[in-house]
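Omission of a single protein chain aside, the complex is shown with its protein chains in their original locations.
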Amino acid sequence: MTRKLSLTVEGRNVQVHVHAGDLPDAVSFSGPIAVDSETMGLSLQRDRLCLVQLSDGGEHAHIVQIRKGDAEAVRLKAVLADRATLKLFHFARFDLAMIKRDLGVACAPIYCTKIASKLARTYTDRHGLKDVVKEMLGRDLSKEQQSSDWGAETLSDSQIAYAASDVLHLHALKARLDAILIREGRMEMAQACFDFLPTRADLDLAGWENADIFAHG
Amino acid sequence: MTRKLSLTVEGRNVQVHVHAGDLPDAVSFSGPIAVDSETMGLSLQRDRLCLVQLSDGGEHAHIVQIRKGDAEAVRLKAVLADRATLKLFHFARFDLAMIKRDLGVACAPIYCTKIASKLARTYTDRHGLKDVVKEMLGRDLSKEQQSSDWGAETLSDSQIAYAASDVLHLHALKARLDAILIREGRMEMAQACFDFLPTRADLDLAGWENADIFAHG
Amino acid sequence: MTRKLSLTVEGRNVQVHVHAGDLPDAVSFSGPIAVDSETMGLSLQRDRLCLVQLSDGGEHAHIVQIRKGDAEAVRLKAVLADRATLKLFHFARFDLAMIKRDLGVACAPIYCTKIASKLARTYTDRHGLKDVVKEMLGRDLSKEQQSSDWGAETLSDSQIAYAASDVLHLHALKARLDAILIREGRMEMAQACFDFLPTRADLDLAGWENADIFAHG
Amino acid sequence: MTRKLSLTVEGRNVQVHVHAGDLPDAVSFSGPIAVDSETMGLSLQRDRLCLVQLSDGGEHAHIVQIRKGDAEAVRLKAVLADRATLKLFHFARFDLAMIKRDLGVACAPIYCTKIASKLARTYTDRHGLKDVVKEMLGRDLSKEQQSSDWGAETLSDSQIAYAASDVLHLHALKARLDAILIREGRMEMAQACFDFLPTRADLDLAGWENADIFAHG
Amino acid sequence: MTRKLSLTVEGRNVQVHVHAGDLPDAVSFSGPIAVDSETMGLSLQRDRLCLVQLSDGGEHAHIVQIRKGDAEAVRLKAVLADRATLKLFHFARFDLAMIKRDLGVACAPIYCTKIASKLARTYTDRHGLKDVVKEMLGRDLSKEQQSSDWGAETLSDSQIAYAASDVLHLHALKARLDAILIREGRMEMAQACFDFLPTRADLDLAGWENADIFAHG
Amino acid sequence: MTRKLSLTVEGRNVQVHVHAGDLPDAVSFSGPIAVDSETMGLSLQRDRLCLVQLSDGGEHAHIVQIRKGDAEAVRLKAVLADRATLKLFHFARFDLAMIKRDLGVACAPIYCTKIASKLARTYTDRHGLKDVVKEMLGRDLSKEQQSSDWGAETLSDSQIAYAASDVLHLHALKARLDAILIREGRMEMAQACFDFLPTRADLDLAGWENADIFAHG
Amino acid sequence: MTRKLSLTVEGRNVQVHVHAGDLPDAVSFSGPIAVDSETMGLSLQRDRLCLVQLSDGGEHAHIVQIRKGDAEAVRLKAVLADRATLKLFHFARFDLAMIKRDLGVACAPIYCTKIASKLARTYTDRHGLKDVVKEMLGRDLSKEQQSSDWGAETLSDSQIAYAASDVLHLHALKARLDAILIREGRMEMAQACFDFLPTRADLDLAGWENADIFAHG
Partner (left out) sequence: MTRKLSLTVEGRNVQVHVHAGDLPDAVSFSGPIAVDSETMGLSLQRDRLCLVQLSDGGEHAHIVQIRKGDAEAVRLKAVLADRATLKLFHFARFDLAMIKRDLGVACAPIYCTKIASKLARTYTDRHGLKDVVKEMLGRDLSKEQQSSDWGAETLSDSQIAYAASDVLHLHALKARLDAILIREGRMEMAQACFDFLPTRADLDLAGWENADIFAHG
């Protein structure tokens, strides 16, 4: 069952497709896929995965609702696990852990715009998606619905718009961030960090969520 | 020029060889090498590398004095860079950064008893070498000379004994820690962490020393 | 002596009845009663109870002024102590302690929208009444008069409106929060917490106000 | 398979029985049972239950080793779940959560000497078992083995002695603490706190481990 | 030399008289005098007294400029030291210390609206003059010029208006605060606090500025 | 009923008289009286007064046990309230509040060796009784029994010795501290602080226990 | 290669000249020169110098872009190192360190408006350039572009305007600050501080960046 909305998200006409339980067969992606997720909260111990949003940078965004107690989602898992397709996240660490915990999928390979921003935008310590999008793309992301009941059976239009908006800018951000990473000679370090992210998520799930495993103390 | 000392370090007779500038040709190691270093302090920006200590777990420990402004040490570098030999450290991150900065060598592959201890000894938050050695091997490491002038041209006997003692227990620790890591199913995560250590050291040298690059904030 | 005001509080016509000293005989409630109180401040040691507000969710709100040194209020106490009627509070712990201290009444049974919100709205850490009402009911509660002289003999109209507004939304909140608690399977834990609230208030009055009695440290 | 040790623990001759996997049929208890547990660490997310220690205050202490991946322990569970027998803990909250998580047993009814100490010994803020035992019973508990590898297949004698010692004093402590609680009129509050402990443990398991659910903020 | 300004300060027509060095003979006050001072900063060790403002609650406010290195001001001192006239301050402690240090005058008797507010307005922790005036008198005090160069030889009109405004409300505040202090039975404690203020200022000048002399630690 | 003990407290033979409920008629004091009290804890809200200790500096120390729910103690109150006799305390603030709360007596006049020490011993921030006695009198006060059950019906000998020892040194301390206060010209400030102490205790009882009423913030 | 912009910066017509790599021969300055720099960030270890801005207080501002890996800039260095010309900075410490590190030039003599402000404007703790300019000159400095990618090859107009604006007010600020420093007798201390600034920058570069070398601890 899919609900379609034609939304104008940040001045762009986007078709948002909300799918119950899994991606339909008809949906396919080309090139890197921007991925985000929404949960009942930030706790890996408590809060279940509610939505996975995906976009390949085109005019469509797809939102899969994960029903409580039902995490089949065969086609979604196949997309996330497909090693031939780069997945773009902002702060991948959290999404990777949630996806692995509830869908059982090891998502790879990964590009994380938050880590890229930390390595490229040394002139600031503001690396939230809203801040990066504002400075690099000149667009204002609304964060109003960020804290809302993502587990609701029926999402409001503003929830859907918010959920979709988080995957609409990652392709553009990657391009801008890569340019600086290359210019400043930091691409190799960035890549090594991206590659470690699944292990970082595994550490979170295994109980080292609050520890910097590499710290001295 | 090599100075030899026959010391009883922690109830064990050890031949400690202090070499000025580099390892002599005659020295060879078999199997994994325990490595440690001493510096003028903890600052990557300020404090130079003074000593590199090595031991293959046998009756000999080798200490190479790195002279100020002279970091040739061709044979030492070859040993450290030899990809066929596992290097054991305790808190490898710091030593790797110092060695790369002053000797220009990317040390690999790595085993770090501090990270192993964090993943294995979940029942404590004391992962200093002294603590791990005390609990796992039942031996008391003196830390009295830890803060001393390692840049001095002539080291005191107690400095030499202290420097040597830090590489004498790493082989035994690895065995004990591996047993728990395997029993608890954490060897794979540990290995991924060890493999990331050179990048973590590169981040330190590149200016992210005080940041947990994977943190949210 | 009762003062009547016909107020439009948050877009709703409400009859607010301000009673000096006690509820009049004529007032009766049906079903759960929303209860709130206003005091001279937050200190159980220092600040006296000034008002108790009540509403059964209908078009009337009742405010009882507790006069300094006079805490008869026989009818009010009967309502609060009536075990057959559920009392709805937001952060019941404080009100229960104040009511027990100044009116000598053990108020029960209890429903607390703050605890319910903590257990249901895991996606946020904002559980103040204003925040919960804003997100769940879409209404803006003014908090302007929150800090004012509730011990004054004659209350201003804006004080009365503020005092009344805190009991007008609790019935609606309970419905919304229960829906999530049930959906997520947390109703039983919530109920056990509600049932412990009178003991928590007793602990406050007995001198453990600043301690989490269940904490390790 | 049971290993027997005749130990002198704190000047008392005690027979300690270490059972692999479950209590043997032959073991029975009379009256309240002191219970403690040892785990791989303090994390409910990560660290498995290793031992459950029990004593009815007589000359015998029983230690059940819970094997990794095997939590049958039918007889142990029956003892813990037996509503007719009071279980004495020190800081029951942690043990209850661990036992429920790994053995699936809701342990009740409960007496917690830590909560009792907080309510009775108002003249101190030291409520660790070692402190309470020292002041009230005049005995010194060694805490040396507190942090050790409780998941080891073969426990050392000092581990066994340490594990047993934690259940040998709870009966005597209860008597001393009850005397003060009654004298100061706090028995009722203490009982209400004990009764809430299983819910407090459920909250820990459900993801509110770091929250004081009754706090304002 | 006196400069006169006819200002409308907070909706009230006030004649502000700026006197260089001392009050002129012609100025006299009747009843309690509101007093405030402006300095080069908050340090008793460093920042000199620049202005003393006075008002007896009527239509005139007087500002005396204390010239650097000249603290004659015979008439001003006589007014401040006059034991027959109550002096009203907001946070008298600071002004008393500055006045004693630079003018050598022990100012008494004292009424402090900040202490009165702390004892009366238990429902808030905002006891700054701006906050008290706002809530009790419904007026908005501008604090824009609070941090400015009060040592300038020629003050700007907005500086003069700001300096004057701080003494225009203290009489009205005292009336409002006294009413609550009396109602709640706290007048005696307030008076004892006012009487201790000169000693508190002496302690500040003697070197205990950062210590609560009555504290345990 | 009085229990007599002949104790050697800190190398001095002292007759300690433990009186149940009140001082007997036969006891009289000459000159300033050192006073201390022991309670069930530090909370003015929770912990009852258990003992009042008195000594006039001679060979006798008197301890009055205040029974739970019985605070007659007519003779003790008369001694404490006698305005003709100076009472010496260490940290009088706490004892004054406890005595006023439980005995209803306003104790005066007061000398506090803690405040005197703060004003005299500027070379240290250690003003606990143990520290002051150690430095000024060269004696070691044991603090071992400080935290113990002072509400017990029968006190142990070590409790009695501890309780007595706190009033045996105050006369000597006063002499030493006065010498410095006079030498450094601080006697007047000290006296003003002593005189404010009953008000400070009243503020504690009235609910400002955690506030420095003279602070800016 | 020079790019010219005629900008209205804060209500003033200014010709801004952006030079690639170095100042052109034709540019000369008369009197004190205001200097500022922009970098890739705040880290002396990581972030390279991107721009140096200069103005002699007239209608022209010059911006030199330092290209990555190219720090020739012979004419710029000559101007900075010219001991006959006073260089005005705001928080010179940082700029001096960056300039010395990347251009190898010891910049002297120095006037720092931040230190001058700290010594003159004792009535505030806000010594950021924006705050000082606002209060002393009545102008609003935009800080919007402060955090942006100064290493970009082509700067935006708003970046250029921002970079230029930081050197346009320092001459006027110096005049205002000197007046107070002289009036309050602090010019000599200020000068000694200015003279120490190059050493302070050397300490930063040598590894004492986070230490107050004069502190006790």
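First chain written, first letter: the chains are A, B, C, D, E, F and G, and each begins at residue 1.
Following the convention adopted for this analysis, a contact is a pair of C-beta atoms (placed from the backbone, for glycine too) under 8 Å apart; a residue touches a chain by one contact, two chains touch by 3 or more.
This is a predicted model, so every value here is computed, not measured.
Student: Of the chains you can see, which ones touch the chain that is left out?
Tutor: The undisplayed chain, in the complete complex, is in contact with B, E, F, G.
Student: Of the residues F:Gln15, F:Thr122 or F:Ser147, I need the one that contacts the missing chain.
Tutor: Of all options in F:Gln15, F:Thr122 or F:Ser147, contact with the hidden chain holds for F:Thr122.
Student: Taking the entire complex into account, which one of B:Thr2, B:Ser43 or B:Thr85 touches the absent chain?
Tutor: B:Ser43
Student: Looking beyond the chains shown, say which of G:Ala78, G:Ala175 or G:Ala206 touches the absent one.
Tutor: Selected residue, touching the omitted chain: G:Ala206.
Student: On chain G, what residues meet the omitted chain?
Tutor: 91, 93-94, 115, 118-119, 122, 186, 189, 192-193, 196-197, 199-200, 202-203, 206-208, 211-216
Student: To test your reading of the contact rule: which positions on chain B touch the chain that is missing from view?
Tutor: Missing-chain contacts on chain B: residues 39-41, 43, 46-47, 68, 147-151.
Student: Against the chain that's been left off, what residues of chain F make contact? List them.
Tutor: 121-124, 126, 135, 180, 183-184
Keep this in mind: only the chains that are shown with their structure count from here on.
Student: Show me the overlap between the contact partners of chain A and those of chain B.
Tutor: D, G
Student: Looking at A-D, D-F or A-B, which one is a repeat of the E-F interface (more than half the contact pairs shared)?
Tutor: Residue-number overlap above half with E-F among A-D, D-F or A-B: A-B.
Student: How many Å are there between the centre of chain C and the centre of chain F, using C-alpha atoms for each centre?
Tutor: Roughly 44 Å, centre to centre.
Student: Taking each chain's centre as the mean position of its Cα atoms, how many Å separate chain A from chain G?
Tutor: Measuring from centre to centre gives 41 Å for this pair.
Student: Two-or-more-chain contact residues of chain C, please, as numbers and ranges.
Tutor: Each of 43, 46-47, 122, 206-208 in chain C touches at least two other chains.
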